[in-house]
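The structure is given below, and queries will be raised subsequently.
One protein chain omitted, others in place.
The letters A, B and C name the chains in turn, as written, and every chain counts its residues from 1.
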Amino acid sequence: MSKTTVYEVEVMFGDCDPAGIVFFPNFSKWMDAASLHFFVQCGVPPWRELVKTRGIIGTPLLEIHTRFLKPATYGERLQVHTRVEEWREKVFIQHHVVRRGDDVLCEGRETRAFCIRHPDDPDRIKAIPIPADIRALCGG
Amino acid sequence: MSKTTVYEVEVMFGDCDPAGIVFFPNFSKWMDAASLHFFVQCGVPPWRELVKTRGIIGTPLLEIHTRFLKPATYGERLQVHTRVEEWREKVFIQHHVVRRGDDVLCEGRETRAFCIRHPDDPDRIKAIPIPADIRALCGG
Amino acid sequence: MSKTTVYEVEVMFGDCDPAGIVFFPNFSKWMDAASLHFFVQCGVPPWRELVKTRGIIGTPLLEIHTRFLKPATYGERLQVHTRVEEWREKVFIQHHVVRRGDDVLCEGRETRAFCIRHPDDPDRIKAIPIPADIRALCGG
Partner (left out) sequence: MSKTTVYEVEVMFGDCDPAGIVFFPNFSKWMDAASLHFFVQCGVPPWRELVKTRGIIGTPLLEIHTRFLKPATYGERLQVHTRVEEWREKVFIQHHVVRRGDDVLCEGRETRAFCIRHPDDPDRIKAIPIPADIRALCGG
């Protein structure tokens, strides 16, 4: 069964824009933090460890799709509920719901791949098949 | 005919993450700047003027959908090509392509609405029908 | 006696730079959040309330002076210890120490003033004498 984790964020003044509400790319930043938090909660080491032991630099994004339902402002505490919705061979879909208590503020799907440095050119990155042991840790 | 504008960005060190590549929410930030740049290039005043004259606080996002094709890093100059793909009654779809010269790095669609402060509660915002004069300025 | 508050931050992946450590301006962002948190903990309303009731838009910075002693990275929990070191007529000095448990990572002093919109030009801002009631709430 897929696991769901909850990552809590407190909105800072500097996260908000001249309209007084969260500048929307910050929701993507928080979903990204929630994505990594999901893996760490499932027992996967952080990327700075995995890069040393297995060459995995993280799970860069191939695609994001996000809907914004209600704004948030500084001082508020938000909860990002995260799970893996689908595992494919080389990519997986992570689903996030950002809530403020009972209010749903924002919902997003991310398509990600586990990546290593490209063997022919360390400045490029390359997707690898999803490691079976990591998938198993995540209840996939 | 729809207009297309080009907004140039130079990637900073602080835009990049531990993998050495642009942290993806920055692409959303740059598309947002390109969105505003599009309107200003079309002759629409910046939001801080429009809020005084017409109560319009800007064009908050309802939805984004972005595909990431190639990474970028600091010191590189990128070009965001922006146009309005579709005007509906209350929302419009803005389309952005982020290029590094001939390379397409990232492509995104934003669903946005012109918004004012809610008449019953200034802490909320409210979408209004797309102002005909603004649409006309944008070649809509 | 001056009060001290503690504001907790969890470092996100997106807060870190290509060297894998916190990109230093984020320490300023967190001290700013800790500054506002200090006032709210002392019973001062957030700026979005004060601007309506008293015209005060916040406490913009006149000067910062920060020393960086040790780096931090994502996944770590930091604590910002904040107090007002000195109240002058129009400005005050806020002092922050960022710790990771017993380790001191960063220390900073901010010179701030309470500001309103300039009466002659709403696009400019203007410092006011420090409100006595706010100072009293903060144990000044």
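Criterion: contacts are C-beta pairs under 8 Å (C-beta built on N, C-alpha and C of every residue); 3 or more make two chains touch, one makes a residue touch a chain.
Only a predicted model underlies this, so the values are computations on that prediction, with no experimental measurement involved.
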(message) Given that one chain is not shown, which residue among B:Ala33, B:Leu62, B:Ile93 or B:Ala127 touches it?
(response) B:Ala33
(message) Even though one chain is hidden, which residues of chain B still touch it in the full complex?
(response) 10, 12-14, 20, 29-30, 32-33, 36, 40, 46-48, 58, 73-75
(request) Can you list, in ascending order, the chain A residues touching the missing chain? (result) 13-14, 16-20, 23, 25, 48, 74, 123
(request) Over the whole complex, note the residues of chain C touching the chain we left out. (result) 18-19, 21, 23-26, 28-29, 32, 47-48, 57-58, 60-68, 71, 73, 123-125
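We take it that only the chains that are shown with their structure count from here on.
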(message) Centroid from C-alpha atoms only, then distance chain A to chain B, rounded to Å. What do you get?
(response) 23
(request) Express in whole angstrom the distance between the two chain centres, defined as the mean CA positions of chain B and chain C. (result) 31
(message) Give me the residue numbers in chain A that touch at least two other chains, ranges are fine.
(response) 29, 32, 47-48, 58, 73
